[in-house]
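I am attaching a structure below and will ask some questions about it afterwards.
Heads up, one of the protein chains got dropped from this complex, but the rest are sitting where they should.
And now, subunit A:
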Amino acid sequence: MTTTTQPGIRPANATGKITYTPVDGRLLDVEDLHVEFHTDDGIAKAINGVSFTLDQGESLAILGESGSGKSVTAQAIMGILDMPPAKIPHGAVKYCGVDLLTMPDDRRRWVRGAEIAMIFQDALSSLNPVFPVGWQIAEMFRQHRGMNKSDAQAQAVRLMERVAIPAAKERVKAYPHQFSGGMRQRIMIAMAIALDPAVLIADEPTTALDVTVQAQIMSLLQELQQERQMGLILITHDLGVVADVADRSVVMYAGRLVETANVYDLYRNPAHPYTRGLLESIPRLDQKGQTLAAIGGLPPNLLRIPPGCAFNPRCRMAKDVCRVDLPALREVASGRHSACHFAEEVIDA
(Lines give C-alpha, C1' and ligand atoms only; values in the text may rest on other atoms or scores of the structure.)
Protein backbone atom coordinates (compact mmCIF):
# COMPACT_ATOMS: atom_id res chain seq x y z
CA MET A 1 0.00 0.00 0.00
CA THR A 2 1.39 3.38 -0.92
CA THR A 3 0.47 6.38 1.11
CA THR A 4 0.85 9.86 -0.20
CA THR A 5 1.81 12.60 2.17
CA GLN A 6 -0.50 15.56 2.01
CA PRO A 7 -0.24 18.74 4.00
CA GLY A 8 -1.35 18.05 7.51
CA ILE A 9 -1.70 14.31 7.06
CA ARG A 10 0.72 11.79 8.43
CA PRO A 11 0.99 8.53 6.49
CA ALA A 12 -1.44 5.86 7.49
CA ASN A 13 -0.67 4.05 10.71
CA ALA A 14 -0.69 0.30 11.19
CA THR A 15 -4.49 0.08 11.10
CA GLY A 16 -4.53 1.76 7.72
CA LYS A 17 -6.16 4.84 9.14
CA ILE A 18 -4.87 8.30 8.51
CA THR A 19 -3.87 10.51 11.39
CA TYR A 20 -4.47 14.21 11.05
CA THR A 21 -2.29 16.91 12.56
CA PRO A 22 -3.14 20.57 12.48
CA VAL A 23 -0.66 22.98 10.93
CA ASP A 24 0.02 25.95 13.19
CA GLY A 25 -2.89 24.94 15.38
CA ARG A 26 -5.42 25.40 12.56
CA LEU A 27 -8.16 22.79 12.71
CA LEU A 28 -10.86 23.96 10.36
CA ASP A 29 -10.95 26.19 7.32
CA VAL A 30 -14.44 26.68 6.01
CA GLU A 31 -14.05 28.40 2.67
CA ASP A 32 -16.86 30.05 0.72
CA LEU A 33 -19.35 27.34 1.65
CA HIS A 34 -22.62 27.20 -0.25
CA VAL A 35 -25.49 24.85 0.54
CA GLU A 36 -28.79 24.72 -1.28
CA PHE A 37 -31.86 22.56 -0.88
CA HIS A 38 -33.61 21.35 -3.98
CA THR A 39 -37.27 21.33 -3.05
CA ASP A 40 -40.50 21.11 -5.01
CA ASP A 41 -40.90 24.87 -4.73
CA GLY A 42 -37.45 25.64 -6.05
CA ILE A 43 -33.91 25.98 -4.79
CA ALA A 44 -33.61 27.25 -1.22
CA LYS A 45 -30.22 28.88 -0.81
CA ALA A 46 -29.56 28.10 2.82
CA ILE A 47 -25.82 28.91 2.93
CA ASN A 48 -24.41 31.52 0.59
CA GLY A 49 -20.67 31.80 0.97
CA VAL A 50 -19.64 31.24 4.55
CA SER A 51 -15.96 31.32 5.51
CA PHE A 52 -14.40 31.01 8.94
CA THR A 53 -11.62 29.21 10.72
CA LEU A 54 -11.23 27.37 13.98
CA ASP A 55 -8.01 26.80 15.88
CA GLN A 56 -7.02 24.36 18.59
CA GLY A 57 -8.35 25.36 21.97
CA GLU A 58 -10.55 28.04 20.48
CA SER A 59 -14.26 28.37 20.97
CA LEU A 60 -16.33 29.95 18.29
CA ALA A 61 -19.95 30.92 18.73
CA ILE A 62 -22.28 30.91 15.74
CA LEU A 63 -25.21 33.21 16.42
CA GLY A 64 -28.32 34.01 14.48
CA GLU A 65 -32.08 33.81 14.35
CA SER A 66 -33.92 30.61 13.62
CA GLY A 67 -33.44 29.64 9.98
CA SER A 68 -30.27 31.64 9.46
CA GLY A 69 -28.34 28.51 8.54
CA LYS A 70 -26.44 27.65 11.73
CA SER A 71 -27.38 24.00 11.83
CA VAL A 72 -26.96 23.53 8.11
CA THR A 73 -23.43 24.90 8.38
CA ALA A 74 -22.67 22.45 11.18
CA GLN A 75 -24.20 19.57 9.28
CA ALA A 76 -22.17 20.42 6.20
CA ILE A 77 -18.99 20.32 8.28
CA MET A 78 -20.01 16.98 9.79
CA GLY A 79 -21.12 15.60 6.45
CA ILE A 80 -24.53 14.58 7.76
CA LEU A 81 -26.69 16.59 5.37
CA ASP A 82 -29.15 14.51 3.39
CA MET A 83 -27.98 14.82 -0.18
CA PRO A 84 -30.42 15.10 -1.90
CA PRO A 85 -32.27 17.36 -1.14
CA ALA A 86 -29.12 19.23 -0.03
CA LYS A 87 -26.40 20.09 -2.49
CA ILE A 88 -23.07 21.79 -1.93
CA PRO A 89 -22.42 23.56 -5.23
CA HIS A 90 -19.36 25.37 -4.04
CA GLY A 91 -16.91 25.67 -1.19
CA ALA A 92 -14.50 23.68 0.91
CA VAL A 93 -14.40 22.38 4.48
CA LYS A 94 -10.77 21.73 5.26
CA TYR A 95 -9.83 19.73 8.30
CA CYS A 96 -6.10 19.94 9.03
CA GLY A 97 -5.69 21.19 5.50
CA VAL A 98 -7.62 18.35 3.85
CA ASP A 99 -10.90 19.10 2.11
CA LEU A 100 -13.60 16.89 3.59
CA LEU A 101 -16.09 17.67 0.84
CA THR A 102 -14.04 15.95 -1.86
CA MET A 103 -12.99 13.06 0.34
CA PRO A 104 -14.46 9.64 -0.50
CA ASP A 105 -17.16 8.76 2.00
CA ASP A 106 -15.47 5.64 3.36
CA ARG A 107 -12.56 7.84 4.41
CA ARG A 108 -14.63 10.72 5.62
CA ARG A 109 -16.57 8.39 7.86
CA TRP A 110 -13.50 7.94 10.06
CA VAL A 111 -13.32 11.70 10.55
CA ARG A 112 -16.88 11.78 11.80
CA GLY A 113 -17.14 11.14 15.48
CA ALA A 114 -13.43 10.46 15.87
CA GLU A 115 -11.94 13.78 14.69
CA ILE A 116 -15.01 16.02 14.55
CA ALA A 117 -17.87 15.18 16.87
CA MET A 118 -21.26 16.78 17.38
CA ILE A 119 -23.94 17.04 20.01
CA PHE A 120 -27.52 18.06 19.35
CA GLN A 121 -30.30 20.02 20.91
CA ASP A 122 -32.63 17.25 22.00
CA ALA A 123 -30.66 14.50 23.72
CA LEU A 124 -33.72 12.31 24.25
CA SER A 125 -34.50 11.94 20.58
CA SER A 126 -30.82 11.95 19.62
CA LEU A 127 -30.08 8.83 21.63
CA ASN A 128 -31.40 5.52 20.42
CA PRO A 129 -34.25 4.54 22.78
CA VAL A 130 -33.71 0.78 22.56
CA PHE A 131 -30.03 0.53 23.42
CA PRO A 132 -28.46 1.10 26.85
CA VAL A 133 -26.54 4.36 27.11
CA GLY A 134 -23.29 2.57 27.90
CA TRP A 135 -23.69 0.44 24.82
CA GLN A 136 -24.16 3.56 22.72
CA ILE A 137 -20.99 5.12 24.09
CA ALA A 138 -19.08 1.85 23.79
CA GLU A 139 -20.16 1.60 20.15
CA MET A 140 -17.68 4.38 19.36
CA PHE A 141 -14.78 2.26 20.61
CA ARG A 142 -16.13 -0.93 19.07
CA GLN A 143 -16.64 0.54 15.61
CA HIS A 144 -13.77 2.99 15.34
CA ARG A 145 -11.14 1.20 17.39
CA GLY A 146 -12.19 -2.41 17.06
CA MET A 147 -12.13 -2.71 20.84
CA ASN A 148 -13.64 -5.77 22.52
CA LYS A 149 -16.91 -5.56 24.38
CA SER A 150 -15.72 -5.45 27.95
CA ASP A 151 -12.93 -2.94 27.31
CA ALA A 152 -15.34 -0.70 25.42
CA GLN A 153 -17.83 -0.97 28.26
CA ALA A 154 -15.12 0.01 30.75
CA GLN A 155 -14.35 3.04 28.60
CA ALA A 156 -18.05 3.95 28.62
CA VAL A 157 -18.09 3.88 32.41
CA ARG A 158 -14.95 6.02 32.53
CA LEU A 159 -16.55 8.61 30.22
CA MET A 160 -19.81 8.63 32.15
CA GLU A 161 -17.80 9.30 35.28
CA ARG A 162 -15.91 12.07 33.49
CA VAL A 163 -19.14 13.88 32.62
CA ALA A 164 -20.23 13.48 36.25
CA ILE A 165 -23.04 10.99 35.97
CA PRO A 166 -23.66 9.68 39.47
CA ALA A 167 -23.30 5.92 39.97
CA ALA A 168 -21.98 5.53 36.44
CA LYS A 169 -21.06 1.88 36.95
CA GLU A 170 -24.61 0.96 37.87
CA ARG A 171 -26.26 3.17 35.30
CA VAL A 172 -24.18 2.13 32.31
CA LYS A 173 -26.85 -0.42 31.40
CA ALA A 174 -29.77 1.98 31.80
CA TYR A 175 -31.74 3.31 28.84
CA PRO A 176 -31.96 6.95 27.73
CA HIS A 177 -35.53 7.43 29.02
CA GLN A 178 -34.36 6.55 32.52
CA PHE A 179 -32.26 9.72 32.78
CA SER A 180 -33.16 13.36 33.31
CA GLY A 181 -32.71 15.86 30.48
CA GLY A 182 -29.45 17.21 31.83
CA MET A 183 -28.03 13.72 32.42
CA ARG A 184 -29.00 12.71 28.91
CA GLN A 185 -27.14 15.67 27.46
CA ARG A 186 -24.15 14.63 29.58
CA ILE A 187 -24.35 11.20 27.99
CA MET A 188 -24.43 12.79 24.54
CA ILE A 189 -21.33 14.75 25.53
CA ALA A 190 -19.62 11.60 26.83
CA MET A 191 -20.32 9.90 23.52
CA ALA A 192 -19.06 12.88 21.54
CA ILE A 193 -15.75 13.18 23.41
CA ALA A 194 -15.23 9.41 23.54
CA LEU A 195 -12.51 9.29 20.89
CA ASP A 196 -10.90 12.58 21.85
CA PRO A 197 -12.06 14.56 18.84
CA ALA A 198 -10.12 17.68 17.87
CA VAL A 199 -13.32 19.55 17.06
CA LEU A 200 -16.59 19.49 18.97
CA ILE A 201 -19.69 21.06 17.48
CA ALA A 202 -22.53 21.74 19.91
CA ASP A 203 -25.78 22.68 18.16
CA GLU A 204 -27.93 24.44 20.76
CA PRO A 205 -26.87 21.97 23.45
CA THR A 206 -28.85 23.64 26.21
CA THR A 207 -31.95 24.98 24.48
CA ALA A 208 -34.09 22.08 25.68
CA LEU A 209 -32.95 22.31 29.31
CA ASP A 210 -33.88 24.19 32.48
CA VAL A 211 -31.93 27.36 33.13
CA THR A 212 -29.98 25.95 36.08
CA VAL A 213 -29.07 22.83 34.12
CA GLN A 214 -28.08 24.99 31.14
CA ALA A 215 -25.30 26.61 33.14
CA GLN A 216 -24.00 23.25 34.35
CA ILE A 217 -23.85 21.84 30.84
CA MET A 218 -22.12 24.95 29.52
CA SER A 219 -19.48 24.83 32.21
CA LEU A 220 -18.93 21.11 31.57
CA LEU A 221 -18.38 21.85 27.88
CA GLN A 222 -15.99 24.65 28.72
CA GLU A 223 -14.07 22.48 31.15
CA LEU A 224 -13.73 19.63 28.66
CA GLN A 225 -12.68 22.01 25.94
CA GLN A 226 -9.91 23.49 28.04
CA GLU A 227 -8.78 20.12 29.34
CA ARG A 228 -8.48 18.65 25.84
CA GLN A 229 -7.64 21.79 23.87
CA MET A 230 -10.54 21.06 21.54
CA GLY A 231 -11.80 23.48 18.98
CA LEU A 232 -15.39 24.14 20.04
CA ILE A 233 -18.15 25.45 17.80
CA LEU A 234 -21.09 26.58 19.85
CA ILE A 235 -24.30 27.22 17.97
CA THR A 236 -27.04 29.19 19.64
CA HIS A 237 -29.63 31.86 19.15
CA ASP A 238 -29.33 32.79 22.79
CA LEU A 239 -26.50 35.26 23.17
CA GLY A 240 -26.63 35.02 26.93
CA VAL A 241 -25.54 31.40 26.83
CA VAL A 242 -22.24 31.95 25.03
CA ALA A 243 -21.00 35.10 26.72
CA ASP A 244 -18.71 33.31 29.18
CA VAL A 245 -17.65 30.43 26.98
CA ALA A 246 -16.90 31.70 23.49
CA ASP A 247 -13.75 33.56 22.43
CA ARG A 248 -14.93 34.60 19.05
CA SER A 249 -18.34 34.82 17.49
CA VAL A 250 -19.81 34.99 14.04
CA VAL A 251 -23.32 36.21 13.35
CA MET A 252 -25.31 34.63 10.53
CA TYR A 253 -28.17 36.05 8.53
CA ALA A 254 -29.82 34.36 5.54
CA GLY A 255 -26.91 31.98 5.09
CA ARG A 256 -24.17 34.61 5.24
CA LEU A 257 -21.86 35.88 7.94
CA VAL A 258 -22.82 39.45 8.67
CA GLU A 259 -20.42 40.07 11.53
CA THR A 260 -17.42 38.47 13.19
CA ALA A 261 -15.85 39.75 16.37
CA ASN A 262 -14.64 38.64 19.75
CA VAL A 263 -17.55 38.21 22.11
CA TYR A 264 -16.65 41.21 24.24
CA ASP A 265 -16.60 43.65 21.33
CA LEU A 266 -19.71 42.16 19.85
CA TYR A 267 -21.65 42.71 23.03
CA ARG A 268 -20.33 46.10 23.83
CA ASN A 269 -20.35 47.56 20.42
CA PRO A 270 -21.98 45.65 17.54
CA ALA A 271 -20.90 46.56 14.02
CA HIS A 272 -24.00 45.42 12.16
CA PRO A 273 -27.61 46.57 12.53
CA TYR A 274 -28.77 42.95 12.69
CA THR A 275 -26.44 42.13 15.59
CA ARG A 276 -27.63 45.23 17.33
CA GLY A 277 -31.21 44.12 16.90
CA LEU A 278 -30.37 40.67 18.28
CA LEU A 279 -28.73 42.21 21.34
CA GLU A 280 -31.66 44.50 21.93
CA SER A 281 -34.01 41.54 21.91
CA ILE A 282 -32.27 39.89 24.88
CA PRO A 283 -34.49 40.41 27.90
CA ARG A 284 -32.58 42.27 30.60
CA LEU A 285 -33.18 42.23 34.30
CA ASP A 286 -32.98 46.01 34.54
CA GLN A 287 -35.68 46.41 31.93
CA LYS A 288 -38.19 44.04 33.43
CA GLY A 289 -41.70 44.39 32.12
CA GLN A 290 -40.64 46.28 29.05
CA THR A 291 -41.56 44.77 25.66
CA LEU A 292 -38.66 43.32 23.75
CA ALA A 293 -37.24 45.58 21.13
CA ALA A 294 -37.09 42.69 18.72
CA ILE A 295 -36.22 43.14 15.10
CA GLY A 296 -39.39 43.75 13.10
CA GLY A 297 -40.31 41.53 10.20
CA LEU A 298 -39.26 38.02 9.29
CA PRO A 299 -36.09 36.46 7.89
CA PRO A 300 -36.19 36.31 4.08
CA ASN A 301 -37.62 33.45 2.11
CA LEU A 302 -34.54 31.48 1.06
CA LEU A 303 -36.13 30.80 -2.31
CA ARG A 304 -36.12 34.55 -3.02
CA ILE A 305 -33.44 36.34 -1.06
CA PRO A 306 -33.79 40.07 -1.71
CA PRO A 307 -31.09 41.67 -3.88
CA GLY A 308 -28.48 43.83 -2.23
CA CYS A 309 -28.18 43.38 1.52
CA ALA A 310 -30.47 40.52 2.54
CA PHE A 311 -31.33 42.40 5.73
CA ASN A 312 -32.51 45.59 3.99
CA PRO A 313 -36.30 45.02 4.27
CA ARG A 314 -35.94 44.90 8.06
CA CYS A 315 -33.15 47.41 8.52
CA ARG A 316 -33.93 50.82 10.00
CA MET A 317 -30.76 52.22 8.45
CA ALA A 318 -31.32 50.90 4.92
CA LYS A 319 -30.59 53.32 2.06
CA ASP A 320 -30.95 52.90 -1.71
CA VAL A 321 -27.52 51.33 -2.08
CA CYS A 322 -28.56 48.54 0.30
CA ARG A 323 -31.25 47.39 -2.12
CA VAL A 324 -28.74 47.08 -4.96
CA ASP A 325 -25.27 46.27 -3.72
CA LEU A 326 -24.44 43.24 -1.65
CA PRO A 327 -22.18 44.45 1.16
CA ALA A 328 -19.02 42.35 1.47
CA LEU A 329 -17.72 41.17 4.84
CA ARG A 330 -14.88 43.61 5.43
CA GLU A 331 -12.60 44.56 8.26
CA VAL A 332 -14.10 47.53 10.07
CA ALA A 333 -11.79 47.62 13.08
CA SER A 334 -8.86 45.48 14.08
CA GLY A 335 -10.08 41.87 14.28
CA ARG A 336 -13.64 42.87 13.48
CA HIS A 337 -15.60 42.30 10.31
CA SER A 338 -19.01 43.48 9.26
CA ALA A 339 -21.09 43.09 6.11
CA CYS A 340 -22.85 46.45 6.21
CA HIS A 341 -22.36 49.43 3.96
CA PHE A 342 -22.60 51.66 6.99
CA ALA A 343 -20.76 49.58 9.55
CA GLU A 344 -18.69 52.51 10.78
CA GLU A 345 -21.82 54.46 11.61
CA VAL A 346 -23.23 51.47 13.50
CA ILE A 347 -20.08 51.10 15.58
CA ASP A 348 -19.95 54.77 16.38
CA ALA A 349 -23.59 54.96 17.29
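By our rule, a residue touches a chain if its C-beta (ideal position, glycine included) is under 8 Å from a C-beta of that chain, and two chains touch if they have at least 3 such contacts; residues count from 1.
One rule holds in what follows: contacts and distances are computed from a predicted model.
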Point to revise | Protein name (UniProt record) of the chain left out of view, among "NAD(P)-dependent oxidoreductase", "Electron transfer flavoprotein subunit alpha", "Putative peptide ABC transporter, permease component" or "Formylmethanofuran dehydrogenase subunit A" | key: "Putative peptide ABC transporter, permease component"
Point to revise | Among A:125, A:148, A:219 or A:262, the residue in touch with the chain that has been omitted | key: A:125
Review point. Which of these, A:18, A:33, A:98 or A:111, touches the one chain of the complex that we don't see?
Key: A:111
Point to revise | Listed residues A:34, A:90 or A:144, member touching the removed chain | key: A:144
Exercise for review: Please pick, from A:80, A:164, A:303 or A:328, the residue that touches the omitted chain in the full complex.
Suggested key: A:80
Review point. Of the residues in subunit A, which ones touch the absent chain?
Key: 78, 80, 109-114, 117-118, 120, 122, 125-131, 139-140, 143-144, 175, 177, 188, 191
